[in-house]
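Of the protein chains in this complex, all but one are displayed in their positions.
Our next item is chain A:
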């Protein structure tokens, strides 16, 4: 299946000389929820801004639904709804007016029934005649989502959707995103919270320093993230692993004073009990032990270091 968004060799260097994206290749599949994960300043917003036509790419191509964003901007943009990271809305307008405005801007005839549905879905119906400046931050976020959905987009971008958002809105938002996915809408969200990607995404892309360092099915990434290491500080140096312990995934440190055991926290059995029993049977004593879970940061660091 051809991806609904195909990005090839995309780079962006700003006029200031800042390199925001380096030769990015990425395909987003139709109908999936794709989470773009990365620390602040990694290039997430630049990538989205280029796809949506707000920032001009330095090199490379992007097609949306088969339409090149530079050659056929209208056809490409019609498919996209964008919810920006910043809470920017026309302060003096009413909710109803600003959402209707968005629909018109995307070339569609007025459809009060659709706007009503969108507002109801986002619990904004009661606030439809309120001026935006009178709304709370969370409500403004809902308005921005409503604006993005006003023209029935096939692709929805959510840039840091849960920044500064309370639990109720977060849950509403995830419900809405799932329902959109059920309707066949492709959703791309950026976040720097691993939990968010874990809860929502079908696939996860990790971006760091302007490079896509990993794109993986969420389940696979979670398996990697679910790994834990148990390190045993040995009482006596070992020159080699005793054959009795060969059945365990163990690594002996170079100086022979520590054993590292890697296991999956999500597996039914971690094998730790069996390991400790075997260690005792082999007469290996240890002074201390510690466990350590690989975090998203570790994965970032590892991935970036591997590429350097």
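By definition in this document, a residue touches a chain if its C-beta (ideal position, glycine included) is under 8 Å from a C-beta of that chain, and two chains touch if they have at least 3 such contacts; residues count from 1.
In the analysis below, contacts and distances are computed from a predicted model.
Asks: Any idea which of "Hydrogenase maturation factor HypA", "Probable glycine dehydrogenase (decarboxylating) subunit 2", "Transport permease protein" or "Pyrroloquinoline quinone biosynthesis protein D" UniProt assigns to the chain that's been left out?
Replies: "Transport permease protein"
Asks: From the listed residues A:104, A:137 or A:164, report the one that touches the chain absent from this view.
Replies: Once the missing chain is taken into account, the touching residue is A:104.
Asks: Consider the whole complex, including the chain that is not shown, and state which of A:5, A:24 or A:52 touches that chain.
Replies: Checking the options A:5, A:24 or A:52, the one contacting the hidden chain is A:52.
Asks: With the missing chain put back, one of A:71, A:91 or A:281 would touch it. Which one?
Replies: Of the listed residues, the one touching the omitted chain is A:91.
Asks: Which of these, A:4, A:62, A:80 or A:197, touches the one chain of the complex that we don't see?
Replies: A:80
Asks: Where does chain A touch the missing chain, residue by residue?
Replies: Missing-chain contacts on chain A: residues 14-15, 52-56, 73-78, 80, 82, 84, 86, 88-93, 97, 100-109, 147.
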